[in-house]
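Yeah, one chain of the complex is gone here, protein chain that is, but the others are all in their spots.
Each chain carries a letter (A and B) given by its place in the written order, and its residues are counted from 1.
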Amino acid sequence: MNEMKTKAGGGNFEVRDYLRLDLMPHFMCPGCGHGIALRALLWAVHELGIDKDNLAIVSGIGCSGRVGAYIDANTYHVTHGRPLAFATGLKLARPDLKVIVITGDGDCLAIGGNHLIHACRRNLDITCLMLNNEVYGMTGGQVSPTTAENRLTTTTPSGNSEPAFDACKLAEAAGAGLVGREVTMQTPALRNLIKAGLEFDGFSFLEVMSDCTEIYGRKNDLGESAEMIMAQKSDMRPQAYTTITDQPFRPNRLVTGVLAQSDRPEYGATYRRQAAALRGETA
Amino acid sequence: MTATLQNLHGNHACAMGAIAAGCRFFAGYPITPSSEIAERMSRELPLVGGTFVQMEDEIASIAAVLGASSGGIKSMTATSGPGFSLKQENIGLAAAAEIPCVIANVMRGGPSTGTPTRPAQGDIMQARWGSHGDRPVIALTPASVKEVYDQTIRAFNLSERYRTPVILLFDQVISHLLEPIQLADMASLELVDRQWATGSSAEFAPYASTESGVPPMPRPGDGYRTHTTGLTHGEDGFPSQEPTIVTQATQRLLDKIENHRDDIEAYECHDTDDAEVLVVAYGISARAARAAVREARAMGIAAGLFRPITVWPFPEDALKAAAANAKAILVPEMNAGQLRLEIERLCGSDVKVEGLNRIDGQPIDPAQVTQQIRELADK
Partner (left out) sequence: MSNMEIRFGGSGGQGLILSGRLLFQAFVDAGKHAAQSQSYEPTSRGGFCNADLVVSEGDVDYPLVSSIDYLVLLDQIGVAPSAAMIKPGALVLIDSRLVPAPPVGDFTLHQAPFTDEAIALGSHRAANVVALGSLVALSGICDRETVAAAVRAGTPKAFLDLNLVALQRGFEIADAMEAVDTIAKVVQL
């Protein structure tokens, strides 16, 4: 009866129905936020009734890149920084597939930064889930484009002196159709944000504030996973509260929810319409 | 559709060959002297239900091609030296994950930005060794506009049959050369489609060895839900660093090409049977060599031409047969002597191998080759 549960949102959500259980135990460190993000993603997939056979997960290199392999779908683990470019080809060639990119702050914003801004600009129907743990975890804890200032990493022994990217502002400015951010502690809210992204007809960029307890947390004395997640929570405020006076007890660092949405045309449909016109076909 | 005569530039012939071969996806980035391939594809693909996309850079172009091909669509990109360098990592992914694709590299002078509008043949070794690690490679070197068309079709067929990237190497001269060519008769054209996985998905192992060495490819949407990765992987497609699995996986990639040399190798011999001076040349340099060999024969010199069309894997046995009576081998090429290394490796213990090399962005002309044939014949 497992098959039944995977169809069209039928039945309760069982994460196991969407995982390659043969691969367990997984590679993630205790306390890593990526597992929560994975669960929220699969929960959203379940609730939307997306058929696993038509689901394509594309990921790059790094801790985020390894997450996709656990999903019981068509999974592609490609070169560092290039999952969005790979996904662009896949989605253009196969518009019938639901294409999700799982990437990280280094994969997406550093080595793959060019692809991100152009994926946003193109507005092809892809959902990009960027798991932001503020560090290059898999290679041992080097500084990333989202590492907060003054943080210690293996390549910033005196503290990071580079400013961090605000990935959501970047994505919005580059033209992404839908932009959102959520923390892992609010898993149902994260699920809802991912659903919004998956339902959106265009490019959706979703930043998930993950946490790297084992490497980044220890190096910076940020405590255990629970403490790191709570710290995110205390940094956060829903987008509905637009000014600092709404919730004066919270700083304004992490705005969450759907942060931007536009009705720009989806690129694939536009291209196919143009092509059909060239062939003399009517829409 | 019947066969038609058209006047085409090399770059346009490449695009039209791709369309004839069933290519329905092209991702590219502008670069001299290959841009007309992208331009032509942007016009042709929508007419046949395909997709063209100009990506943000060279790396994105090859990555998008791999994505589209993974989706089941025959796909290609085109570039020149600097872009070919940028694409190498993803060519490795295509080889490792066995994603069919065609990469046209219209060679110009290098290194670096080099001489963008001048021809060269300096990427012969990069085509072989450009991406890191041990990997299979097929590279083809057409020498005329007609052959660009035919070999582009063949590149797709080989790529599909062996699930491997195939590189087309030609140069600025051929890319902008206008020659009349006969387009393929689509009804009689042999086209190869990759073997798709069929049957039960329950025990399906996407990288299991088969008799041919080429596993059938699972198409997304067909229910196999497999994993594709550039990490070295076992038959189940999942990463492994276990020595026996790593050996098997890498060896199979190499064997599937090595064991099919007969099908993959292509070459042409002119007057080689009794040739005492054998010229080995490819691409535009082979056109000069052919004229030179004709002239040398008219002078009474026993000269011959061996022209590899498949340059990798190099047609080793055919070369050795063509060189059986040679007392000297001349390798004219527009680089400092890249293919000469391979010829020396294959024949150097028996016969003198000399290069005729131009690195000035000028094509080698027949008179130069004739002159050197004469000198070698007199020695």
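Structure notes:
Going forward, a residue touches a chain if its C-beta (ideal position, glycine included) is under 8 Å from a C-beta of that chain, and two chains touch if they have at least 3 such contacts.
From a predicted model like this one, the values you see are computed outputs, not experimental measurements.
Looking at the complex as a whole, the chain kept out of the display touches B. Touching the chain that is not shown, out of B:T32, B:Q88 or B:N325: B:T32 (per the contact rule at the top).
Among the residues B:E39, B:D57 or B:E179, only B:E179 touches the chain that is left out of the figure. Of the candidate positions B:A208, B:C269, B:A291 or B:A377, contact with the hidden chain is made by B:A291. One chain is missing from the display, and on chain B it is touched by residues 7, 32, 116-118, 144, 173, 176-180, 284, 287-288, 290-291, 294, 363, 365-367.
In this text, only the chains that are shown with their structure count from here on.
Interface of chain B with chain A (complex): residues 24-25, 27, 45-47, 49, 51, 53, 55-57, 59-61, 63-73, 75, 89-90, 93, 220-231, 238-239. For chain A in complex with chain B, the residues that touch the partner chain are 20, 23, 52-54, 56, 58, 69, 72-79, 81-82, 85-94, 96-97, 114-115, 117-118, 271, 274-275, 278-279.
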